[in-house]
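Note that one protein chain is taken out, while the other chains of the complex remain in position.
To keep things simple, chains are lettered A and B as they appear, and every chain counts its residues starting from 1.
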Amino acid sequence: MYVINAGVVTISDKGSKGQRVDESGPALKEFLESKINAKVISMIIVPDEQDLIEKTLIYFADVLKLDLVLTTGGTGFAPRDVTPEATKNILEKDVPGISEVIRSKSLTITPKAMLSTGISGIRKGTLIINLPGSPKGATESISFVADALTHGLDILKEEANECAR
Amino acid sequence: MYVINAGVVTISDKGSKGQRVDESGPALKEFLESKINAKVISMIIVPDEQDLIEKTLIYFADVLKLDLVLTTGGTGFAPRDVTPEATKNILEKDVPGISEVIRSKSLTITPKAMLSTGISGIRKGTLIINLPGSPKGATESISFVADALTHGLDILKEEANECAR
Partner (left out) sequence: MYVINAGVVTISDKGSKGQRVDESGPALKEFLESKINAKVISMIIVPDEQDLIEKTLIYFADVLKLDLVLTTGGTGFAPRDVTPEATKNILEKDVPGISEVIRSKSLTITPKAMLSTGISGIRKGTLIINLPGSPKGATESISFVADALTHGLDILKEEANECAR
């Protein structure tokens, strides 16, 4: 059984300047390594700058060739929340169902979940999923979709290509 | 407690020519002012012309700087239904969850709700939400998301910016 090579990108102006301790990134690493068969290869904190977020996602997908990249932060209504716009620009394929499930299951916890603007999709061999900024919101969100992910990543790696068609 | 400055745009060929009385616009004004802490600053009826709808939304967002703009009409399958296309063109940020909730809750009332093409999103400091054309459909739809709106508008106005990140 292969291991999922994963990356975690924390998007936070304060975190990137060391003015806030990043709790969401480590929480996602803990989840990925304990709950699904993933190894977090790379973690990074970047400010809420669209260009920087895009370059980070491209690097994680095209150079590091990770199977799965989770982002946390930047999915709200604040003017500097630009994570989904950055993600949209670099995706090759939309996977709307993942974010639909995250939102609909999160709605059973709080109606504010409908305001979360995260998207999901694929660039080359990498599945990218935007998650909320809080440690609780981020780990809850990924837990809602974790079961289906392994199957999707199998196909993405073409290991299960034949049976999927 | 601040007041939400709102606008209502009724999109209707017949309404714009005075051949039909606009009941949806006034119904939305009544809802906004009685159910949430909003003041409807501006109401307008425009025909189903994409360019006119875009210009109206831009004016409401950029010049009037309203916090919330609701549209009613033009979200169906008819060839002249172009409200979502006009809205999409002028949005800076998609907020898919609002329209997902409107559709999924409306589906408990009628399966036809899946055919409603409305979208939601943000332009500058303005949240824009497409609603169906009928007074009942429009007010039902906004009622499904009203509770979460105030929170989102707080953040949009940056009054709650810090705690949201």
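Going forward, a contact is a pair of C-beta atoms (placed from the backbone, for glycine too) under 8 Å apart; a residue touches a chain by one contact, two chains touch by 3 or more.
Values in this document were obtained by computation on a predicted structure and should not be read as measured data.
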item	value
Which of B:7, B:25 or B:73 contacts the chain that the document leaves out	B:73
Candidates A:89, A:104 or A:143 - the one touching the absent chain	A:104
Where the missing chain touches chain A, by residue	93-98, 100-101, 104, 122, 125, 127, 145, 147-148, 151-153, 155-156, 158, 161, 164-165
Where the missing chain touches chain B, by residue	12-14, 73, 76-79, 81, 84-85, 96, 99-100, 103-104, 107, 111-117, 119, 133
